[in-house]
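Every protein chain except one is present and positioned as in the full complex.
Note that the chains take the letters A, B and C in the order they are written out, and that residue 1 is the start of every chain.
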Amino acid sequence: MKASVIVFPGSNCDRDAAVVLKSVMGHAPAMVWHGDSELPKSDLIVLPGGFSYGDYLRSGAMAAHSPVMREVVSRARAGTPVLGICNGFQVLTEAGLLPGVLMRNATLRFICKDVLLKVERNDTGFARHYQEGEVVRFPVANKDGSYFADDATLDRLEGENRVAFRYCDASGAVTADANTNGSCRNIAGIYNKTGTVLGLMPHPERLADAALSGTDGTKMFASLVEAIH
Amino acid sequence: MKARITITLKPGVLDPQGKAIEGALHALGFGSVDGVRQGKYIEVEVAESDPARASAEIERMCEQLLANTIIENYAYELDAA
Amino acid sequence: MKARITITLKPGVLDPQGKAIEGALHALGFGSVDGVRQGKYIEVEVAESDPARASAEIERMCEQLLANTIIENYAYELDAA
Partner (left out) sequence: MSGAAGAAQKAEAISDELVAEHGISPDEYAVLLKELGREPTITELGIFSVMWSEHCSYKSSRVWLKTLPTTGPHVIFGPGENAGVVDLGDGLAAVFKMESHNHPSYIEPYQGAGTGVGGIMRDVFTMGARPVANMNALRFGAPEHAKTRHLVAGVVSGIGDYGNCMGVPTVGGETNFDARYNENILVNAMCVGLIDANRIFTSAAKGVGLPVVYVGSKTGRDGIHGATMASAEFDEASEEKRPTVQVGDPFTEKLLLEACLELMAEDAIVGIQDMGAAGLTSSSVEMADKGGVGLMLDLDHVPTRETAMTAYEMLLSESQERMLMVLKPGVEPIAERIFTKWELDFAVIGKTTDTGHLVVRHGGEEKADIPLAALAHAAPMYERPWVPKPKQETIAPSDVPAPDSILGALEPLMGSPHLSSRRWIYEQYDHMVMNDTVQRPGGDAAVVRVHGTEKGLAISCDVTPRYCSADPHEGAKQAVAECWRNLTATGAKPLAITDCLNFGNPERPEIMGEFVGAVQGMAEACNALDFPVVSGNVSLYNETNGVGIPPTPAVGGIGLIDNIDDMTGIALKSDGDFLLMLGEQTGHLGQSTYMQVMLDRLEGAPPPVDLNAEQRTGDLVRTLINDGAVLAVHDVSDGGLLVAVAEMALAGGKGVALEAGPDNIPAHAAWFGEDQGRYVVAVSPGKAEAVFRAGADANVPVGALGTIGGDTITLPGEDALPLATLRAAHEAWLPDFMAQG
């Protein structure tokens, strides 16, 4: 399996993603600089977390116009799996690969902590190692993590079963209290129509190592390796 | 020419920053303040002296980058630079 | 009355946002763009129909909260709401 991690100026979870990919794939992913218009042959493209262009203007907005993104968009449209984590999710929405936008957290503050997520479906390449309805723990670390879309879009997302994860409590209940950043309908991550593009605010790559007090994130990468093989 | 662009959230889109500012103004004793909304203001100079062409260029900038038209509106004024 | 307030960085103060936006506009092909500066835009309604008193109130808000006058300037326009 060949994976590529896109590095934008200001990306800062690129190494973290690469370390986890290496541990599950057995070899390192390609690190692709945003200015490259060439993208190596990839079975998986990861847009990592960070502050591309400082997240000045709007999070992810400037990165969405990077030269390499044209190629990412066309690969995604052709079916290559794309995973956008945190800033990567913001880039995916700004690039039009996923609907909606990530707005300032309801608290207006940056939030870094572990959150609980309900796995809404497990029939995608990203989630086959999870159970549907399973509660998993991933960290969030963002200031602009509040998912927003108009009601029609939200209804469509739900109707097409495209919500990937929702913020929930320990029992799996999707409550207002669990919705740390004020996202519409507690949405933490969504898929494109075909389930091959996933954008999510929480960081699966941050709890994919026993020394870091959790491994719920490992399953996402292991799912991908299995799905792609 | 110089363009003064204001980018505001569409009506109906929640504006937590505006709400926080309103709360802070109330706390400071500006009790009558209402309807606070926060947006962005961007100044840009374009090497274009024809107002129509300058407008067209500014609009393309707003559509492509400066505003996210899912949630934001934009408006601008042009000055001769 | 409704006030439309723009808050901008004082001339000479570094504007990292403006600089980054300018770079992104250049990369998008808006090569002639220059002097990009980013500021804030705030709309406020005050329960005050006298323009002079409304102005005085807006100015106090700007001084006390909305602008950091060490690095920022503010300007505003009043509309009858």
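Everything below uses one rule, namely that a contact is a pair of C-beta atoms (placed from the backbone, for glycine too) under 8 Å apart; a residue touches a chain by one contact, two chains touch by 3 or more.
Just so it is clear, the structure is predicted and the values come from calculations on it, not from any experiment.
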Touch criterion as defined above, residue of A:Ala30, A:Val73 or A:Ala141 at the omitted chain: A:Ala141
From C:Pro16, C:Gly31 or C:Pro51, residue that would touch the chain that is not displayed: C:Pro16
Interface with the unshown chain - residue positions in chain C: 9, 12-16, 19-20, 23, 68, 70-71
Absent chain, residues of chain A that touch it: 9-10, 12-13, 15-16, 19-20, 35, 49-51, 53-56, 109-113, 139, 141, 143, 203, 205-206, 209, 211-213
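Methods note: only the chains that are shown with their structure count from here on.
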Where chain B and chain C are represented by their mean Cα positions, the distance between them in whole Å: 9
Averaged-CA centre spacing for the pair chain B and chain A, given as whole angstrom: 29
Contacts with two or more other chains, residues of chain C listed in rising order: 21, 24, 28, 38
For chain A, residues that touch 2 or more chains besides their own: 57, 61-62, 65
Residues of chain C touching chain A in the complex: 16-17, 20-21, 23-24, 27-28, 38
Residues of chain A touching chain C in the complex: 53-54, 56-57, 61-62, 65-66
Complex interface listing, chain B residues touching chain A: 13-14, 16-17, 20, 40, 64-66, 68, 70-71
